[in-house]
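Got a structure here, written out as structure tokens. Questions coming.
Note that one protein chain of the assembly has been removed; the remaining protein chains are unaltered in position.
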Amino acid sequence: MHELADSDEPGQPREGCGVFGVFGVPDAAPVIFQGLFALQHRGQEGAGIVVSDGRVVRVKKGPGLVGEVFSETAWSDLPGDRGIGHVRYSTTGSPRPENIQPLVVECLDGIWAIAHNGNLVNAASMRRMYQEAGAIFQTTTDSEILIHLLADPMYRMRPRPVGRALGDLKGAFAFLMMTKNCVMAARDPLGFKPLSIGRLGDGLVFASETCALVQIGAEYVRDVQPGELVVVDGNGMRGSTFFEPEKGRSAQCIFEHVYFARPDSIVFGRSVHAARLRLGERLAEEHPAEADIVIAVPDSGNSAALGFSRGSGIPLDYGFIRNHYVGRTFIMPSDAKRKSSVDMKLAVVSDVVRDKRVVVVDDSIIRGHTARRRIECLRKAGASQVHMRVASPPTTHPCFFGIDFATTEELIAADMTVDQIRDYIRADSLGYISVEGLLSAVGMPDRYCTACFSGDYPVEIGEGHGKAALESAAPLLDFSANGKKARA
Amino acid sequence: MHELADSDEPGQPREGCGVFGVFGVPDAAPVIFQGLFALQHRGQEGAGIVVSDGRVVRVKKGPGLVGEVFSETAWSDLPGDRGIGHVRYSTTGSPRPENIQPLVVECLDGIWAIAHNGNLVNAASMRRMYQEAGAIFQTTTDSEILIHLLADPMYRMRPRPVGRALGDLKGAFAFLMMTKNCVMAARDPLGFKPLSIGRLGDGLVFASETCALVQIGAEYVRDVQPGELVVVDGNGMRGSTFFEPEKGRSAQCIFEHVYFARPDSIVFGRSVHAARLRLGERLAEEHPAEADIVIAVPDSGNSAALGFSRGSGIPLDYGFIRNHYVGRTFIMPSDAKRKSSVDMKLAVVSDVVRDKRVVVVDDSIIRGHTARRRIECLRKAGASQVHMRVASPPTTHPCFFGIDFATTEELIAADMTVDQIRDYIRADSLGYISVEGLLSAVGMPDRYCTACFSGDYPVEIGEGHGKAALESAAPLLDFSANGKKARA
Amino acid sequence: MHELADSDEPGQPREGCGVFGVFGVPDAAPVIFQGLFALQHRGQEGAGIVVSDGRVVRVKKGPGLVGEVFSETAWSDLPGDRGIGHVRYSTTGSPRPENIQPLVVECLDGIWAIAHNGNLVNAASMRRMYQEAGAIFQTTTDSEILIHLLADPMYRMRPRPVGRALGDLKGAFAFLMMTKNCVMAARDPLGFKPLSIGRLGDGLVFASETCALVQIGAEYVRDVQPGELVVVDGNGMRGSTFFEPEKGRSAQCIFEHVYFARPDSIVFGRSVHAARLRLGERLAEEHPAEADIVIAVPDSGNSAALGFSRGSGIPLDYGFIRNHYVGRTFIMPSDAKRKSSVDMKLAVVSDVVRDKRVVVVDDSIIRGHTARRRIECLRKAGASQVHMRVASPPTTHPCFFGIDFATTEELIAADMTVDQIRDYIRADSLGYISVEGLLSAVGMPDRYCTACFSGDYPVEIGEGHGKAALESAAPLLDFSANGKKARA
Partner (left out) sequence: MHELADSDEPGQPREGCGVFGVFGVPDAAPVIFQGLFALQHRGQEGAGIVVSDGRVVRVKKGPGLVGEVFSETAWSDLPGDRGIGHVRYSTTGSPRPENIQPLVVECLDGIWAIAHNGNLVNAASMRRMYQEAGAIFQTTTDSEILIHLLADPMYRMRPRPVGRALGDLKGAFAFLMMTKNCVMAARDPLGFKPLSIGRLGDGLVFASETCALVQIGAEYVRDVQPGELVVVDGNGMRGSTFFEPEKGRSAQCIFEHVYFARPDSIVFGRSVHAARLRLGERLAEEHPAEADIVIAVPDSGNSAALGFSRGSGIPLDYGFIRNHYVGRTFIMPSDAKRKSSVDMKLAVVSDVVRDKRVVVVDDSIIRGHTARRRIECLRKAGASQVHMRVASPPTTHPCFFGIDFATTEELIAADMTVDQIRDYIRADSLGYISVEGLLSAVGMPDRYCTACFSGDYPVEIGEGHGKAALESAAPLLDFSANGKKARA
């Protein structure tokens, strides 16, 4: 599973956000808190909750983990039975506080709050069009464009304004929206991002992953459908199609199964742990190894390593121990850091690997630095051979739909062959699962986006399309001093 | 002079803001810091500095005193030779962080930052108009409307956009504006609020009061004229009239001389201390007293008390001692507070007032509670008689141009005669200076707004006009939980 | 492995501290930081580092995790090539800041700093004796008595003062001590607590567990021997026996292998992970089960579960997922907490356990509440049978040597049979490893203290002996307001 993004591991794919909302649930705020807590692995840089009691909309948000942002919250300050929440992963070094979601604005009609998981590839061009007309943007997120559409009389004054606005967005999105009276949920027509509906008592719940439903004791009902807008208010819940997806087209993010989602979640209708077990089994078929033990890079490689062990018959063991106290809160002296070839997060259990031929299973290799360093640690601890097995195919293309991979230049598989990568990371052998193997292990192979392995993007990408497009287009304004303290 | 607004003194008039800016001054940020520090008496609830190095605009702002907001600032994080700053006094209980100025936005053309002292009486109606067209407002300040005008292609695409935008504003304003390249300053056509220009080395400086020029070692040049827009950039400084004020009309705020400005400032061309001395002398003429000593309510009554002493020949003494450590940072137990008839801020010097007939001079009486309590303290300490003298006329009408008086209902002079007020505050005698006396003491009597004494407003006031109009129109959104910690 | 003590799990045994020291290691402070970081699982409530550059002794310590206490430390403020550090677990609700170690005092001779892992059973009586003579104690820790012995002229003025002082202590201890010139290490004569020596470059290192040696890249040299005092200063390292342990007597804490130590450590000469694997294998022999899968309670049961799987042939699977973001920083609303039968820390992977007969392996059962709740979660997720296997014998007696078990009353095994416990936790079957099985799995059976299983204490326990003896003897002084903020 996932952890605080640490600078030791620049190569891990990192997700952009989780959303959670409820309607008709008494004391909504602490319930949303628990839901976000279960989605924390989807974003650790900011969190927020917006609730309404039908009269006033109240907001609390801030940088950091859910537990930090709400550590001393008096829940009575956030009354109401409906609300939405968000955990955010941002791509910039110095996150602007304005960018923390849910975004909340006052319009003529009242309050709108939105929480977004995904990436809109036409946000930059639409933003420019609105700015030319005089609009002022508060954030550098792609998500904000939806607020402007909702406030625009061209939408607001016509029937089905929310559906129309969503229909004009291109890219990947799972959106939760709310006014003081109602909560809405929507997924993009190709269904990139997961979004599930649950029931808790008489109330309804929306969550990026089902693990958050389980966390609060809610029962799974169904997924929000691609292209569907679900509205829940005092009159109950109703869904409608805001955009009819092209017959049979679907582009679910395969990396949800490979890496993002928690193993105990059911995502796109499939158990994540079960999928990963099959990935490991398939990997053992495609890339067998002569070895004594199989170990995982914890926790992201755990399930696949178990699958590999089962598939290969090579015994599983625990070769890495994870230090649970790694966080963002300390500054290593740069010298110590530079010199240190040891890892603050994973420690090798020498007794396990000494004089052994070791298969190491991880979910992916992005830049290769981390894999190289870990293999070095294993050898130092006495491993006689190290065979790397990767539960996803080589990542050759950037993602424009919400995954913060490295840029193309940084993707090691973009311009190295598998043999070259093997040499770079100094493994005795290296095996990636094939795209076919991946899809067959997950099941329903035609429903997934595999652009990061193939470059075959399911939505046309214009210019200025990346997640950071708006941020890099705005280097003129710098809020970083605001959060900083003096360092003379 | 002025101090932290404390809940012991709900009746004091409280100002709305000070502005300070520089262009062509190396290391602008710490200079702006010093300037704001000298203007701290104009607003204590928030402060901000925006600077530019000609390329990037950088911002730091936050709630609290200038010294608190910038206490640990590394000035190197705020490089540049131009910038503007603001100290804010807000009228709401739980200030929204978004409202702290300078307001800064990114538009198509680049960055705009604005800092405002005053109140715009047509902001609410213009805001509604823009909202109907789809605009989204980030703050509940009246000041934000200027941002929207500047971004609006109706202004932006035409000649002299800034002047036009300013010309469409109604009410009181001293504005500083900046882009990455230039700093601008403007005063409303009736000149409600002061704004001076100074020179520091090769650079130019703008400040609400001249005391801030002196603080940084700058030389006074001239005032920004009513209706004038002054622009300073790499090509130097030039002024132009954006609105031709009606011949001879002027509405300088008389309360700058009575209370707001620091005694060492020259405001509207006059020394504040000298004006207050004359107020005291005139007061002694209009309302003589048979008494043994004259004492001031420090520090706001100091100069006038000295004038009274000089005018009357009654010796001055120090009857009140001010505790300099009163701040906002502590919570008195409510019981202790209720029972306490003593004052945390002013202590009576019993030795001075015992068995004396005392003249007490203060700048104004707003609600009367504080005056009543202070007189009670003097009697308790042994004063045989207490004669209250007030260096401004009875305040009978609210201000719509930037002073946060009480509402009409709370203004004691709105529905009590002077005799009734004297009885309420339990003074042996009570004398207010007359409007004529006030104006003649200050000089140039036709140049001042005296609406708070007469109800004769120099600008027509529409509906939804007060400073808090936008805030009270927006009770639907509550950010207060954001700043609060749990209190179980 | 171990984690932040959370109130959800009052029944887990909790350790009292880890120590780490270096001599002759340039930039000692960040190295000690890393060492403590690797020992964080031994105590999470406070941390401290004391260093010396041979001239001045410098201290930094505080409540919380190592990463929190030193999050913004400028290492240049802590110069020197020698120092000691400590991570603390305290037994009281409101930890006194004075109790955070290393304890540092100035005596006539200079500075003494000490860091202690263990518990001294004669501290209370010695403290009373010293107090009668006028001594003033700064803390409520048992460790402080050593400071007073070191300062006492009865020891100080005689040969071998440190050895004599240590020789008069009774109970369990691994001590690190330092002056500005030297670092010392000592273990009690029965060797309750582990303490290893390593080499880093030209310098020497002391650590509670070898995982901390590996973390900093040091090489293991040997263990400090029971009854040995090791001194290292500019003249090198030398050891001497301060107390000759009774021939063959030894009382190593068996719980280091069962629970406390990190799996990658070598403790008392044995690999912890390997010992736990054997515990699991032995458990499978002693208490076989008819089941479909074996799952661990992560992370403390991981190794034993793997051993059980290997021993029994029943496949391992991951039935629990751990949320890594559980910390101490948030307050759950009490209602939500009460109602919630779900766990913030462990989530069940339903897909794994549904309709399965599940063997759950954990390291110990203390009070039984947690085991009961976890079994309930498994059943709710669809497990058809739950067989609990425990890698330690029933814990029937309290520990007086440094483990914070519950009191006797709270130990479920103190007055329930295994059958009664099985019924209480609602398992289909329950099997504890036998004491013989435990000892034979660990190896060298006669070297361990097993008092918590047998009540057979290797050191006579007087009155007022528990870890909290001094704290409960001192209910007259309350510092808790000092750390608290107002909650009206």
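Labels A, B and C are assigned to the chains in the order they are written; within every chain, residues are numbered from 1.
Note that in this section a contact is a pair of C-beta atoms (placed from the backbone, for glycine too) under 8 Å apart; a residue touches a chain by one contact, two chains touch by 3 or more.
Fair warning: this is a prediction, and the values are worked out from it, not measured in the lab.
Trainee: Given the contact definition stated above, which residue among B:82, B:273, B:287 or B:389 touches the chain not shown here?
Mentor: With B:82, B:273, B:287 or B:389 as choices, the missing chain is touched by B:273.
Trainee: Determine which one of B:17, B:166 or B:214 touches the chain that has been left out.
Mentor: Per the contact definition at the top, the residue touching the missing chain is B:214.
Trainee: Among C:42, C:88 or C:148, choose the residue that contacts the chain missing from this document, as touch is defined above.
Mentor: The one listed residue touching the chain not shown is C:148.
Trainee: Take the complete complex as the reference. Which residues in chain C touch the chain that isn't displayed?
Mentor: Counting over the whole complex, chain C touches the hidden chain at residues 55-62, 72-74, 77-78, 104-108, 110-111, 128, 131-138, 147-148, 151-154, 156, 180, 474-482, 484-488.
Trainee: Counting contacts across the full complex, list the positions on chain B that touch the omitted chain.
Mentor: Considering the whole complex, chain B reaches the absent chain at 1-3, 27, 30-31, 33-34, 37-38, 40-41, 44, 65-68, 70-73, 75, 211, 214-217, 262-264, 266, 271, 273-274, 299, 302-303, 306, 310, 315-318, 321-327, 329-333, 335-336, 340-342, 344, 347-352.
Simple rule for what comes next: only the chains that are shown with their structure count from here on.
Trainee: Going by the average position of its CA atoms, which chain sits the greatest distance from chain A?
Mentor: Farthest chain from chain A, going by C-alpha centroids: B.
Trainee: Distance between chain A and chain B based on Cα centroids, please, to the nearest Å.
Mentor: 49
Trainee: Between chain A and chain C, tell me the centre distance in angstrom, where each centre is the average of that chain's C-alpha atoms.
Mentor: 36
Trainee: Please compute the C-alpha centroid of chain B, do the same for chain C, then give the distance between them in whole Å.
Mentor: 60
Trainee: Considering chain B alone, which of its residues make contact with at least two other chains?
Mentor: 485-488
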